[in-house]
Structure formats: C-alpha cells, structure tokens
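I'd like to ask you about the structure that follows.
Of the protein chains in this complex, all but one are displayed in their positions.
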C-alpha cells in the first residue's frame, strides 16, 4: 500500500464533498421553503423575496464551496504527496 | 497549494490602477454630470416656481383689483339705490304732505262751507220762524193789537233810563205814537192818560199807522224810542237767534 495517502486523500475528498453538501442542501431547502411560504402569503413582494433568496442561497452555497475547495486541495495540492 | 506572490502583487497593482481609472474616468464625470443636471433641474424648478409665484401674485393682484372694482360698483349701486330711495321717500313725503294739506284744506273748506250752510240754514230757519210768528201774530184780534200794550207802553216809559225819561219829559211838541192800525178814540185816550201818568205832564200824540208793527205800540220822541211791539220783540228774537247761530258756526 504505497499509495495509501492517495487513497485516503481521494476517500476524504469524496467524504468532504458529500457531507459538505448535506448541510447547505438542507439549509437551502429551508430557505427556499420559507421564501415560498412568504411569497404565498405576500405575492406582491415576490420580487424582493426572490432577490434576497438568491443572495442567501449564494451565501449558503459558499459552505459547500468551502468543502469543494478543501477537496481540491486534498486532491491536487496534498502536502503529503511528493 | 502555492500562491504566486508575483501574480498577487501584480493583480493588486492592476486592481488599484483599475480603481483609479474608473474613479477618474467613470464615476467622477458621471457623478459631476448628474449633480450638474440636478442643479439645472433645481434651477429650472426654482425658476418655474418663481414664475408660478409671480403669476399667482399677478392673479392675486387681478383678483384684488376685481374685488375693488366690484366693491366700488357695489358702493355706487348702493349709493344710487339709497339716493333713489331717499328721493322716493322725499317725493312720497311731499306728496303725502301735499295730500294731507289738500285734505286738510278740503276738510276746512267743507267744514267752513258746512258751517256757513248751517248758519245760513239757521238764519233762514230763524227768519222763517220769525215770519211764521209774524204771520201768526197778525191774526191776533184787532182789539188786542193795541189795548193789551197800552199799560206796557207806560211801564216801558217808566223803565226808561233817567236821562232818557227826563229828555222825554222835557221834550216839547207832540210825541209820535205808531200803531199797527188806526187807533180808536178810547184807545187814544187811554194812551194819553197812561203816558201822562208816566211822564207827569200832558202829552199831545201824533198818530201814525205802521202795519209792520203787527201788534203793540211805539212811541217816538226826538231823543228816545219806546218800542213795545211784536215787531220789536221779533226783531230782538231774530237778532238773538242769528247771533246764536253765528257763534256756533265759527
């Protein structure tokens, strides 16, 4: 198992992306549900709500992006791989 | 993971240069233009507001002038109305006064005419009454026409004032005795006796017939008259009545 570090790196990268996707997915689902609820209650403010929703989603997505960056670091810039 | 520090520095410089360029060539002129436009809009708005204010002032002035004109017109109308009213009142008052005067004059005339008519009527009635009395008395029997008055003639002579009786006593010549009919001798005699008793001297009598006397006797002396006749009585009554009526007429 000379390439144990590579195997662990790939496995941890997949783990990071998959688990890092769960949290933002749940968060985005709640955010969208709340936005839909608000739009259903007040259709006249749908424009403002949807714009705010987009920005919020981008902020939440950043969490997943962090995980992706970590995964990419592990894959391509692994300090333990010579 | 490697960071290219050269690239980092270059990018930082690039971004700073870009920020400067954008600030110098994009934001500053655009903002200046926007500010200039806003200033121009403010200026135009101010000008428009000033023009509007001026127009409103003009309008207010015109309104005030209109109000003044209408007020003057109203005053003139009121004055004219008041004058007309005054003239009408004056005319009415004059007319009423004239009518009043006319009516008063008419009333006075009527009253005067009525009084005159009443007086005349009264006079006429008095005269008529006296005439009627005269006619009636004319029917007195001839004997009574004289004999009943002989005593009264003497009494009348006796009742004369002292001066007149003295003049009568002292009078010389015959006394004129007027009678309504020719006297009979006994009557003449009775007269002479009575007069003599009254005057204290003998008198000579000149007999005259005067039918107007109706009844009674009238003794004429040079200075005194003793009337004892119906005519004299009637005249007195008539005078009395007429004076009465005249007094009431005025």
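Chains here go by letter, A and B, matching the order in which they are written, and residues are numbered from 1 within each.
Methods note: contacts are C-beta pairs under 8 Å (C-beta built on N, C-alpha and C of every residue); 3 or more make two chains touch, one makes a residue touch a chain.
As a convention for this text, contacts and distances are computed from a predicted model.
Chosen from "C-type cytochrome", "ATP synthase subunit a", "TRAP transporter large permease subunit" or "Inner-membrane translocator", the protein name that UniProt gives for the omitted chain reads "ATP synthase subunit a". Residue in contact with the omitted chain (choice from A:8, A:21 or A:68): A:68.
Residues of chain B in contact with the chain left out of this view: 1-4, 6-12, 14-19, 21-23, 25-31, 33-34, 36-37, 40. Within chain A, the residues in touch with the undisplayed chain are 48, 51-52, 54-56, 58-59, 61-62, 65-66, 68-69, 72-73, 76-77.
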